[in-house]
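Note that this complex is displayed minus one protein chain, with the remaining chains in position.
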Amino acid sequence: MKVVYKSQTKATWCPGCGDYGVMAALEMAFKALKLPPHEIVLVSGIGCSSNLPHFFKTYGFHGLHGRAVPVATGIKLANPSLTVVVAGGDGDGYGIGLGHSLHAMRRNLDLTYVVMDNEIYGLTTGQASPTSTLGAKTKSTPLTGVIEAPVNPLALALSAGATFVARAFSGDPKQMADLLVQGIRHKGFALVDVFSPCVTYNHLNTFDYFRSRVYKLESVGHDPTDPVAAFRRTLEWGERIPTGLFYRAERPTYEDLEPALKDGPLPHQRAGFPPDVDPLKEFY
Amino acid sequence: MKVVYKSQTKATWCPGCGDYGVMAALEMAFKALKLPPHEIVLVSGIGCSSNLPHFFKTYGFHGLHGRAVPVATGIKLANPSLTVVVAGGDGDGYGIGLGHSLHAMRRNLDLTYVVMDNEIYGLTTGQASPTSTLGAKTKSTPLTGVIEAPVNPLALALSAGATFVARAFSGDPKQMADLLVQGIRHKGFALVDVFSPCVTYNHLNTFDYFRSRVYKLESVGHDPTDPVAAFRRTLEWGERIPTGLFYRAERPTYEDLEPALKDGPLPHQRAGFPPDVDPLKEFY
Amino acid sequence: MQELALRVGGAAGDGIATVGETFCRLLTRQGFYAFGHTGYQSVIRGGHVWFQARGSPERIWSQGDGCDVLYALDRQTVEVHAPTLRPGGVLVFDPEKFSVLPDQVPPKVKILPVPTLQLARKFASEPILQNGVGMGVVSALAGQPLSVLHGILTESLGRKGAVLAQNLSASEAGFRYAKEHFGALDRALPEKGGSPKLLMSGNQAIALGAVAAGLKFLSQYPMTPATSIMHWLAAHAESFHVVVKQAEDELAAINMAIGASHAGVRAMTATSGGGFALMVEAFGMAAMTETPLVVVESQRSGPSTGLPTKTEQGDLQMILGASQGEFPRVVLGPGSVAEAYRETARAFQLAEDWQTPVVVASDLYLSEDVQGLDREDLPTLPTPASLFTVPEPPEGGNGYLRYRDTPSGVSPRAIPGQRGLMFDAGSDEHDESGRLVSDVLSGIPAYVEVRRKMMDKRMRKLSGIRSATNPPTLEGSDPAEITLVGWGSTAMPVRDALALLKGQGVAANYLHVAQPWPLHGEAIVQVLRSAKRTLLIEQNFSGQLGRVITAETGLRFPDTLLKYDGEPFYPWEIVTKVMEVTGRVHR
Partner (left out) sequence: MQELALRVGGAAGDGIATVGETFCRLLTRQGFYAFGHTGYQSVIRGGHVWFQARGSPERIWSQGDGCDVLYALDRQTVEVHAPTLRPGGVLVFDPEKFSVLPDQVPPKVKILPVPTLQLARKFASEPILQNGVGMGVVSALAGQPLSVLHGILTESLGRKGAVLAQNLSASEAGFRYAKEHFGALDRALPEKGGSPKLLMSGNQAIALGAVAAGLKFLSQYPMTPATSIMHWLAAHAESFHVVVKQAEDELAAINMAIGASHAGVRAMTATSGGGFALMVEAFGMAAMTETPLVVVESQRSGPSTGLPTKTEQGDLQMILGASQGEFPRVVLGPGSVAEAYRETARAFQLAEDWQTPVVVASDLYLSEDVQGLDREDLPTLPTPASLFTVPEPPEGGNGYLRYRDTPSGVSPRAIPGQRGLMFDAGSDEHDESGRLVSDVLSGIPAYVEVRRKMMDKRMRKLSGIRSATNPPTLEGSDPAEITLVGWGSTAMPVRDALALLKGQGVAANYLHVAQPWPLHGEAIVQVLRSAKRTLLIEQNFSGQLGRVITAETGLRFPDTLLKYDGEPFYPWEIVTKVMEVTGRVHR
């Protein structure tokens, strides 16, 4: 029987939105990995991009703005046998949720985090986001443009201890799907930052903008096991912007080190006091 | 007349706590810079370290756990003529407050942030902090020890766009005072991470632990203007741990770019509608 | 009462808001009072969107009930909105897009097919130009001269030369088409109302009121329906000398505002319920450090993310409970765009006079809908005084007590930068000087006493605020058969309902509790005890203001009209309920 990953809910993004590319690539990745849909949980926050779980027929949790990663952490720690993919926007993950994102990375939970980075707040109709370009005029920066330096999510991820750090572009769903496959397969926290243009509110960082700038790291012989080389690549911004796998490392996952999970996923374990233990003994 | 910076409130830290060194170095820095006490605002969160403002006779704001940086941001943006120094713990600044810390760095506000990094939660009697060493047994990790990789605050600061990134050690208040003087003088966000041992709850990262490991970056000819070199140095951890100035850059501060501050500190500006403007005109 | 209501509907991206707002502007330009109500979705493109623009030579307070012109850009608009067409009304649509059967509209409603696309195509190829035609049609039906519409289009499209010309031509074509094929509606407005009115949303009024009261610092994180406060202030930041800071989240936003206020400037943050939820901890810190703070909480349908584009008054209980422990707070619930201006200004005064946080509780309905106003509705305020009120003591003076225990509970406030007045503002319990009680003194009898005194000092402000502010007053008939009780934006449809009830021969009045906290309990009891009958009316499930009144006074509300489906009250709903409660059958 053919496995269906998409739900019957039509995506509600604007025509041409970069997020369609992410949806397509994610479907390709699920297919390639032959994941049973009921073993996938898509977790998101709030934003245009965060509506993504509704367009898939997997389990989904569409939570609060900026709090997708902690919810996903709880799900994964309760049941590590699930494939947990977090999806959301740049505001969600690098703005209000930045702290959670980075703490999850150092924990090295086996999560895959796809950030649909459009350098703008889409759903709230176009304010500056943490990745907005210096000088960009938005509804919250109408006079001077943005006057704070954008975050560098890949450099931060690298510094925070993420063990898989990659960048894709909605204009190249094949490369993205490939990175997602690798990211999901990777045992540990995988960040896939995606240039996913907002065609409605961001007229600066457009498909054309990125298309004319991106190049693939593999084409320049980048060594993804070298953190310093990776850091140097994350600083490249301007006429040439690298995509692909920046960094990858092997490190035990948090779940592997958590003793309470030795006997398998928590929902399948028995609950209550173990029969051979008198929990009150120590209180005498 | 002799300027007094210390208040009559005796510091309440445990005897031998590393934070005494920070207090001493900060006083040395204020003296060296000849700052008028009423033009200094010390802002802190909650933690042993965050009690610091009470021990100085400057203006002080002892706010909420993890929220010192936003309060300081508000103070500085309202009145850039004040010297605003943020002080607090590793839990406060790199745990619950990590997002705020990094966003403030990319904004490049002219703040100086001293983090008393004791690799533990002191005030709550000894749980793991975000900088606790892998394997460290604490009250919250009594069985396995810490199983998540510690944050690397300096690498994160570098990646977040801090324009002054330094590390000091409570065992060397002179070096610390010197870095604080530079940090306060520096136009932009200055992070001074301080190894400030908790003698009560952290028996791993002690004075001796650090004393036997630290070396000064200036002694190895480190170039603080090279971000990649700085990044490489932030990765050094183990038998040899660098202190001193990792990185410094020049970039306009947020306050400099904010047009509403062109006419000086806000409290001194007139309020209400400018006399020559009819604010209702556009509504007809 | 003479009035006319236009409704326009279509898909997001069809330019519905532009048509609606342009028509509202046309009404206020012509001297009519207007009300513009918008219905939209929580996605950027797609989904059904509509706008109701209502005008009258007399004061109106809400979107009213039903419409006279329905300009339907798609079939769904006909399905959803045709039932709201009133007798004598007309449905305007383009037969090229879809067809309408006569039984799709109510009796005595006409159907006016207009080839909007075809007419538009003469001037440009973009389908959006159809709205130029549509606006011309509506102007004609409303009995308004084309020149006013042309004036407005010229202002708004001025910079886009070719586009302007196309729109002028298209609207003229529409105007002519309507005149030829229909004429004006029976309900058409006169050619001119009174003097031109202002057209303003609640959020714009809040922003204006804040600046008028001396706002110098806004830190905000975007969240519907509070976002446009930041948009408006950001656009005016330079000319009004206000720092507008988009924070990384709401936790930062409120803490920044507290910092700025501590530094000596009038500061505000604004958000909706979900964002306010994140401000809860710092809200209490403002009270503990006795830092003035104004928070705008524009409510939307909850719980949780809820319906981000729908209205509700469901957050009062959260606001009243916000933050651990007990401290004085003020909650204001303005009941019109003009009140939004005045109450926001009052919020700043209260925050500063009493050194404690004040919440202006708006909602999507008040914040985003637009209303026509007279200039006198927005009084000019005196230029705010400087905050440097504490005289600087001679060098080295040590006697300054930031938290001095005074009869009012308010203590003299110093500002960082003032010589010799250095103090610590602390979120821990402290003594009059600001010294911590928590560190080494808690539980020591003398300091148990200090703690109690400091609590008393802070809580004392509440009765002071109650005395210093005006109790709610009755609006409408006196004596009355029934007294409605509500707060915030509910006042708007209630006011229209009172007029309708008068027309029906029912004497009703309204107790508008514009200050839910501290509540003027005794005054309210006095009014309600002498009322023949009461009706609690709130836009929430559990009658939250009613619960506050009961908790304070013991007085209960046997009759309630509570709505929690996201739509605002329609005046006629209120009328119907009053008819039912007063034992009449509604005719």
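Letters A, B and C name the chains as they come in the text, with residue numbers starting at 1 for each one.
The definition used in the following text is that a residue touches a chain if its C-beta (ideal position, glycine included) is under 8 Å from a C-beta of that chain, and two chains touch if they have at least 3 such contacts.
The shown structure was predicted, so the numbers you read here are calculated from the model rather than taken from an experiment.
Just so you know, the chain we are not showing touches A, B, C across the whole complex. The chain not shown here is touched by just one of C:R266, C:K310 or C:R495, and that residue is C:K310. Touching the chain that is not shown, out of C:T18, C:Q118, C:S156 or C:S438: C:S438 (per the contact rule at the top). Considering the whole complex, the residue from C:A17, C:V80, C:A124 or C:A507 that touches the absent chain is C:V80. Interface with the hidden chain, as seen from chain A, comprises residues 1, 9, 12, 36-39, 41, 43, 46, 51, 53-54, 57-64, 67, 70-79, 81-82, 99-100, 103, 258-261, 263, 265-267, 269-274, 277, 279-280, 283-284. Seen from chain B, the chain kept out of the figure touches residues 12-15, 46, 48, 51, 64-66, 95-96, 98, 121-125, 127-128, 130, 139-143, 200-201. Remark: the residues of chain C touching the chain excluded from display are 39-43, 46-48, 50, 80, 251, 272-274, 276-278, 280-281, 284-285, 287-289, 299, 301-310, 312, 314-315, 317-327, 426-429, 437-445, 448-449, 451-452, 455, 458-459, 540-542, 547-548, 550-551, 554-556, 564-567.
By our rule, only the chains that are shown with their structure count from here on.
Here the spacing of chain A and chain C, counted between their Cα centres, is 37 Å. Among the residues of chain C, those in touch with two or more other chains are 237-238, 244, 248-249. Listed for chain A are residues 95-96, 98, 130, 143, each touching two or more other chains.
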